[in-house]
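Following this message is one structure expressed as structure tokens.
For this depiction, one protein chain was excluded, whereas all remaining protein chains were kept in their positions.
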Amino acid sequence: MARKRLIQAMNEALFEEMERDPAIILFGEDVKASLFGDTKGLWKRFGPDRVRDTPICEALISGMAVGAAAAGRRVICHMMFGNFVYTGMDAIANQAAKLRYMTNGQIKLPITFLAVSGGGRSAAAQHSDAIHPVLANLGGIKVVMPSSPADAKGLLKAAIRDDDPVFFLQAAGRGGEPGEVPEEDYVIPLGEAAVVRPGREVTVVAIGSMVRPALRCADILAREGIEVEVVDPRTLVPLDRETILGSVRKTGRLVVVDEARDTCSFASHIAALAAEQAFDALRAPIRRVTVPDCAIPFAPVLERAVLPDAERIAQAVRDTLAFGRSA
Amino acid sequence: MARKRLIQAMNEALFEEMERDPAIILFGEDVKASLFGDTKGLWKRFGPDRVRDTPICEALISGMAVGAAAAGRRVICHMMFGNFVYTGMDAIANQAAKLRYMTNGQIKLPITFLAVSGGGRSAAAQHSDAIHPVLANLGGIKVVMPSSPADAKGLLKAAIRDDDPVFFLQAAGRGGEPGEVPEEDYVIPLGEAAVVRPGREVTVVAIGSMVRPALRCADILAREGIEVEVVDPRTLVPLDRETILGSVRKTGRLVVVDEARDTCSFASHIAALAAEQAFDALRAPIRRVTVPDCAIPFAPVLERAVLPDAERIAQAVRDTLAFGRSA
Amino acid sequence: MSVTGTNLPRHELLALYERMLLIRRAEEQLAQDCAAGKLPGPVHLYVGQEAIAVGVCAHLEDRDWITSTHRGHGHFLAKGGDLGRMLAEIYGRAAGICGGFGGSMHVADFSKGIIGANGVVGGGIALATGAALAAQLDGDGKVAVCFFGDGAANQGVLAEALNVGALWKLPLVLVCENNGFSEFSPTATVTSGRIVERARPFGVPGVEVDGNDVLAVWQAANVAVRRAREGGGPTLIEARTYRTRGHVEYETTFITEPYREEAEVQAWRARDPIPRFASWLLNHELASSQELEAIAQAVAQQVAEAVRFAESAPEPDPALARGSMFVNPR
Partner (left out) sequence: MSVTGTNLPRHELLALYERMLLIRRAEEQLAQDCAAGKLPGPVHLYVGQEAIAVGVCAHLEDRDWITSTHRGHGHFLAKGGDLGRMLAEIYGRAAGICGGFGGSMHVADFSKGIIGANGVVGGGIALATGAALAAQLDGDGKVAVCFFGDGAANQGVLAEALNVGALWKLPLVLVCENNGFSEFSPTATVTSGRIVERARPFGVPGVEVDGNDVLAVWQAANVAVRRAREGGGPTLIEARTYRTRGHVEYETTFITEPYREEAEVQAWRARDPIPRFASWLLNHELASSQELEAIAQAVAQQVAEAVRFAESAPEPDPALARGSMFVNPR
């Protein structure tokens, strides 16, 4: 174990996987200089064949990832900010997500797309979208959202070794967050949620960047004598429904926290799953804590007003509990 | 009143609105020849200034719509098939959906994007996506999905007259569907759902192309003595929550039918709203009838297997009712 | 008629002829099937353009990659795809090359290097560039060829591919089939300048060729594929041609006003690459009319057998449709 930043954990995973498997190539804009630090040193270590800086042309880059994967490579494709994924959306939605299914499983497409997603750093509307609901709706793309450095390393390795297209979304504010990271080679399988804090009264499912405020909220509420269980899905596609629904069946109350805009958020989807599959266990309305249906504004005071935080989550939990008591 | 096909109703709306407002321009690929028939005759009537065939370049087209609207025009931008919206996604998600908010409301962007959405005609994976969940999650885009020729005309007029970017999504299989269309100039306001068939026992919310099978399902179930209320949201953004929730509060049972892939579908979102805001009225799990998380396959027998139909809806309704009775 | 390619061995010349004819007869069959209402979904035929796919793919091996378009049957067959399984696919049968999941716009066979037809105009350009990157890294002389239309040439991704292809000297051959139309829009109404010129600013050689002359195409592709194999980087070939059928079968049911002159169609029919090559073979005494007739008969028989195979194949199991998109669903 050693304390590392999330971005360092990603960097380690990239180094170790590229070392392990010479079929892996990585490309994207400025991956050599590495704006975020995740790809730092890779170019020096693995050379310009396997690590390539591309021009700015997301439409081509995402499609090249598909073509190179179809032609036998294991591809890591860096899309930088989530919003630039829209620029390269055609090949992601029309090719990466569909080519295997359309051709009756003739090929596998082992691609890991990397992108920073979400807000919190005054990067404003065009650099702060949380894009996971859009990706999850495409059907053929796996979506991974780590909430800690240790998870980031294990999940990134799993993503790279996976034979399907995976989006690995790193929360904008989280690259610098430190945590203990095991030294050894380990993999966290896709599709396994984590109960990051057990509790009896209310289930809080928190996605990616939202795990931290959810845990803070659990601390706050513990002081009020409220026991919150925090579940981190870790991967949205595939989704570990059992762990989430199991927790809801136990507590009977659900709050879902998602940095996405509310309409068609992943929070909505988890709420819908629970309203169908854990209905008899539910003792209160399912609350969503999400971003209102707006873009992310620039000024810190405005941005804070739209992003979920521990206090807003705590309020939702209190409301949920009050429902059972006052009704 | 006269019986008309949905595509004719759209064509009429386009003619009448372009006649009414000379600030309106329309462009897109082959709008002169008009693959679907919606833009037929416009070029002849309004000339090459106001009606323009573009080259195939969706990234530019969608961005031009934003630029021309920002510079004072009322724009109708034809994107042809929903899947091509991914190709032009950058300007839709990063510009159209955000420019007004980012600039503190300095401008309005009166743009109507037209596209055919959904499957049912063996057009296969790259021509059959139901793209409304992706659009609805962007926040700054209104989404209209008519289910009848009369609604198509009134809603398209409303969309064109609206000062915000609107996607008007015509269901792939619906252009040829006939229905009564009023002669006079009428507008159906965005954000008003319709109870297309009243009933007491179960609410079926059906979106766009799904209204027809939902009505068929209601017929089937009526013969079994089951009274289904069918609600057509007509516009997803803005969403008429009151009508939907009012119906759920009345019936206590909800089935949502959506031609989108299940994960982060609009069905999920409506289910989530009900599970929060009509919780005490709910007497059974909320069922979703959606497309599984796959691409739309080509062969008719395969395509039918993934698209919701009256029988699948009916089964969901029966399950919902059985829950109350056997529990 | 160009003299390039004339020094090809006779059996190779006849193979070119045979392959063009196979594509033509297969598609005539599809046109009939379509008119009879037998085909689900839209069908775009390649009739008139066969010399391009055949002239280019003559240089390719199974391990080389191609990407194709919505008008992809010709590329599929020219690259060695199986006719019976292609027809079965277009008929929506389980024996289809994609099990009935893809249909006409998505025929693909990765074992033959056919990354597939593509419903997104321009969609194959980036895929081919990626395949060219993989080929370059494999280091064994493979190439990737991208077929695309004049309409697709207006998608910005072409410029992006030219830029990256040139920068990285990718083994990429971009073959623009300029058939004069982008759906129902004449090319000139939606295209500034000459497409072949668009390669030059990137330092990529551009070659224009008569796309109805299989030997001219053969020759241009010979140079381009060899350059690509030898590390010389990409080439853009613009092949001028014409589709003598509609953009899509059945189009006259919804496109009620003609978008081109019948005389133009007739003029291009007179330049049909198949009879034209037949005459050339006869004139140069490289084949007798009996030989050509024998080829035609063999082709007809091949098509008939393929149709029997495809028609008798069962429909796909609907349960499969709801299966996972993934190799590892969980």
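Per-chain residue numbering starts at 1, and chain names A, B and C are given in the order in which the chains are listed.
Operating definition for what follows: a contact is a pair of C-beta atoms (placed from the backbone, for glycine too) under 8 Å apart; a residue touches a chain by one contact, two chains touch by 3 or more.
Treat the numbers as computed from the prediction; the structure is a model and nothing was measured.
Touch with the chain omitted from the figure is made, among C:136, C:155 or C:324, by C:155. When the full complex is taken into account, the listed residue touching the unshown chain is B:191, out of B:82, B:154, B:191 or B:213. Annotation: of B:108, B:216, B:283 or B:312, B:108 touches the absent chain (contact as defined above). Residue B:140 is the one among B:37, B:118, B:140 or B:175 that touches the chain not shown.
Of A:42, A:295 or A:313, it is A:295 that touches the chain left out of the display. Taking the whole complex into account, chain B touches the unshown chain at residues 25, 49-50, 52, 54-55, 57, 59-73, 75, 90-91, 94-95, 97-108, 139-140, 142, 162-164, 190-191, 238.
Listed for chain C, the residues touching the missing chain in the whole complex are 154-160, 162-163, 166-167, 189-195, 197-198, 200-204. Residues 29-30, 32-37, 53-60, 83-84, 87, 121-127, 292-295, 297-306 of chain A touch the missing chain (whole complex, contact as defined above).
As a convention for this text, only the chains that are shown with their structure count from here on.
The chain with its Cα centre farthest from the Cα centre of chain C is A.
Among the chains, the centre nearest to the mean of all shown protein C-alpha atoms is found for B.
One simple way to say how far apart two chains are is to compare their mean CA positions; for chain A and chain B this gives 29 Å. With centres set at the average Cα position, the gap from chain B to chain C is 36 Å.
Residues of chain C found to touch two or more other chains are 96, 98, 100-102, 106, 119-120, 123, 156, 325. Counting partner chains per residue, chain A shows two or more touched chains at residues 59, 90, 94, 97-98, 101-102, 139-140.
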